[in-house]
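Below is the structure I would like to discuss, written out as structure tokens.
With one protein chain withheld, the remaining protein chains of the complex are depicted in position.
Labels for the chains are A and B, by order of writing; each one numbers its residues from 1.
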Amino acid sequence: MCSGRISPHFILKAFQEGADGVLVAGCHIGECHYGKGNYITAKRMVVMKELIQFIGLSPTRLRLEWIATSEGNKFAQVVSHFTEEITQLGPSPLRPKRIAKFKPGQEVVGAIGIR
Amino acid sequence: MNYETVLTTCTYCGCGCGLLLEVLDGEVVGTLPQKDHVINEGGACIKGWNAHEFIYHEGRLKHPLIRKDNSFKEASWEEALEVVVTCLKKIKEENGPDSIAGLTSARCTNEENYVFQKWMRAVIGTNNVDHCARL
Partner (left out) sequence: MDKTREKMKRMLEEKEVSAILALRRNHGHPTPFLFTKAEELKDWVADEANRYPLTKLLIKIARKHQSDVIGIIVRGCEERSLVELLKNFQLRQGKVKAIGIACSQELANRCRCDQPFPSQVEEGQVAKPATDFSDLEEIEKLTEEDRFQYWMSQFGKCIKCYGCRNICPACFCPTCTLEDANLIKPGGMPPEIPIFHLHKAYHMADRCIDCGLCEEACPMGIPVRRLYRRVKKSVKDLFGYIPGEKEDEKGPLEFLGDGSYELPGAGK
């Protein structure tokens, strides 16, 4: 399946379900079977990273790697490296058990409305 | 071509949010919360946002229906009221007025609701009156 098929919504869904990290792997740039699938993925991922960073999820929890079908070794390396990184970060704050800690109404910064 | 927005009050609950109904060529096509209303200040809940939908809804009841053999049959107002009167009378005689309760609608006018509660208290003789918007 093309990495361009990975809608940002799937990534958000994974985080919502309590995933500690999301690894998106696709064909190398310039080798897309469909022409420009992985280019759009690359663009999306940077915006996604900034978005999850802004709401307080570490952007390291989302990773984009280009791994071709024949690069079995690279795949193994990337996965073990990524797992290590995530282990260091600890479980995602969006895990159902941890999310219960955050109650609405505990405001850190007062809301600035434009009204 | 005729488009205007009509100021109105939300019919769903007792808050009384100000809404604007969008009327395009005589047909209500949408709802907007009123920006300068003192209560909702430009916001509305999901019911308010969709307050126009029931107007042309196909599920809307337009005729009285009477249940016959486990299905509803269209009936005239005379027939329907006849059934209501006989049934209510029977229940009141057998089980007393407090076995009857009345539930009114927020989609009626204040006056209609007043008349209904008056009727429940004076004619039926019970205080069991409630309203769908009593949140």
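Here is the rule we use: contacts are C-beta pairs under 8 Å (C-beta built on N, C-alpha and C of every residue); 3 or more make two chains touch, one makes a residue touch a chain.
Please read these numbers as outputs of a predicted model, since none were measured by experiment.
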Touching residue (missing chain; options B:2, B:71 or B:110): B:2
Omitted-chain contact residue, chosen from B:14, B:43 or B:125: B:43
Listed residues A:23, A:42 or A:78, member touching the removed chain: A:42
Touch list for chain B against the chain that is not drawn: 1-5, 7, 20, 22, 24-25, 29-30, 32-36, 40, 42-46, 48-49
Residues in chain A touching the chain absent from view: 8-9, 12-13, 15-16, 29, 36, 39-40, 42-44, 46-48, 50-52, 54-58, 93-94, 99, 102-109, 111-115
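Basically, only the chains that are shown with their structure count from here on.
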Centroid distance [mean C-alpha coordinates] between chain B and chain A, Å: 49
